[in-house]
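Only one protein chain is missing from this complex, and each of the others stays in its spot.
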Amino acid sequence: MFAEIFENVRRKSPLVHNITNYVTVNDCANMLLACGGSPIMADELEDAVEITAVCGGLTINIGTLNQRTIPAMFAAGKRANELGHPVVLDPVGAGASALRTKTALDLLKEVEFTVMRGNISEIKTLALGNGTTKGVDAGIEDRVTEENLDEAVSFAKDFARRTGAVIAVTGAIDIVADGERAFCIRNGRPEMASITGTGCQLSALTAAFVTANPDRTLEAAAAAVCAMGLCGEIANKRMTELDGNSSYRNYIIDAMYRLTPAALEKGAKYEMR
Amino acid sequence: MFAEIFENVRRKSPLVHNITNYVTVNDCANMLLACGGSPIMADELEDAVEITAVCGGLTINIGTLNQRTIPAMFAAGKRANELGHPVVLDPVGAGASALRTKTALDLLKEVEFTVMRGNISEIKTLALGNGTTKGVDAGIEDRVTEENLDEAVSFAKDFARRTGAVIAVTGAIDIVADGERAFCIRNGRPEMASITGTGCQLSALTAAFVTANPDRTLEAAAAAVCAMGLCGEIANKRMTELDGNSSYRNYIIDAMYRLTPAALEKGAKYEMR
Partner (left out) sequence: MFAEIFENVRRKSPLVHNITNYVTVNDCANMLLACGGSPIMADELEDAVEITAVCGGLTINIGTLNQRTIPAMFAAGKRANELGHPVVLDPVGAGASALRTKTALDLLKEVEFTVMRGNISEIKTLALGNGTTKGVDAGIEDRVTEENLDEAVSFAKDFARRTGAVIAVTGAIDIVADGERAFCIRNGRPEMASITGTGCQLSALTAAFVTANPDRTLEAAAAAVCAMGLCGEIANKRMTELDGNSSYRNYIIDAMYRLTPAALEKGAKYEMR
């Protein structure tokens, strides 16, 4: 199934509009190109709504949030909803500051998201209205482990049911859930946390996958999460003892560029709960 | 001739001011350094005019266009004109949104550009006042091929005559034209389109080349286009089966860093039409 989903990305080359932070934006653009999609960035109110209309999907990422681009996020999100385009939310740092938390919660009220992807602290902040995010990383007390996995799955399904969005909680174990089913994914490497923006890249990637597979949002989001983790594994095998996080970043994007649908199908490690 | 032009870049180390987008800005800075130039970025009205004055040349790139930096583009462009500094326009996404199209057309009215570099859809938008740019890529119906090359050359020469600028239309075949002569360039690799910002990098590079060669704008712009394409070819030879678009990006900048004037002279593939 994941092979077919990925083939659709490669074949349709979805054009994805990203309103995102300036820290990781270049990597998001190259990751979108690597998977077969096409990126465009526009964050000015007047520009963003129109750019959203010419694209197939939209990612809203609230890292380096500022007052200039917040109106563009709301307007582009609503426009994408009107057009039936998928919208992915990456609530970077929600729970770490009032502006980020409030903006993320307000977005949830006014925009219908197709997928929300974040670490467990960010997603808990969205679900509970407040959080304990440590900067842009999950708080240790929140982390998903084998012990609390069932509980985390229930939480994700509940939140998915409540919002109608697919919920992707990523970390050592990833959960991708709608109201009924959850993929528990064990692809990836801990070293990915030493690269800035692997989460942002995954959100952009997810937008490409769900845009190219409009009738299978849950599976497409799960395929994106597996693909990102699998590329982290493939890239890790390529690391020499001189390589560090900067080369690892390049190798992960390279791995996505080279990944075949068959390799994704074979390398995806997940169970349903 | 291209050897001498490139030697001038290396020898004079032109300081180039870039008002540009935040997606590809880091690569533009490293590309400028790779060719022997020196980059500075400043996009606040108050800062930009003064920075332009201490530089030798200016690039205006309208990717991630926003209301804050538009006034800086106009003011810096006019100041560069007053000082006789070359100004390069990269109309990223002109034709894809009204803000980008309008801003590019207004810039054309108020700033005298030395070179305008874009894909065929972007340049057609500038010439015709509206366009069919697909996001930041050229529309398929616009693309320059061997079949329509003479027509495209005529179009570029006409637009050059009308504006007094050198027109650089880049794609599978590149055209660099003034009102009288056109370089048709066949350097480059299709894989360059899988990297974000090769066009932006080329515009910044072009600014360095024309700044260091004030009396030979057409030849300098053509040399920059050949150099970029040639580096794409050199970098492509270095690719292993594990490498993808992220490593390719690095290798192209590396190739520019290593490129010699003699190698550019030898590797440039063009004809005059």
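The chains carry the letters A and B, assigned in the order they are written, with residues numbered from 1 in each.
Keep in mind that, in the parts below, a residue touches a chain if its C-beta (ideal position, glycine included) is under 8 Å from a C-beta of that chain, and two chains touch if they have at least 3 such contacts.
The model shown is predicted, which means the values in this text are computed figures rather than measured ones.
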Residue of A:Thr52, A:Asn187, A:Asn213 or A:Ser247 in touch with the missing chain, whole complex considered: A:Ser247
Contacting the left-out chain in the complete assembly, out of B:Ala3, B:Ile40 or B:Leu105: B:Ile40
Sole residue of A:Arg100, A:Arg117 or A:Arg189 that reaches the chain not shown, by the stated touch rule: A:Arg100
Hidden partner interface residues of chain A, rising order: 21-24, 26-27, 63-68, 93, 96-100, 134-137, 194-197, 241-247, 249-250
Where the missing chain touches chain B, by residue: 15, 22, 25-26, 29-30, 33-34, 38-44, 46-47, 50-51, 54-55, 68, 238, 249-258
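Keep in mind that, in the parts below, only the chains that are shown with their structure count from here on.
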Separation of mean Cα positions, chain B and chain A [Å, integer]: 33
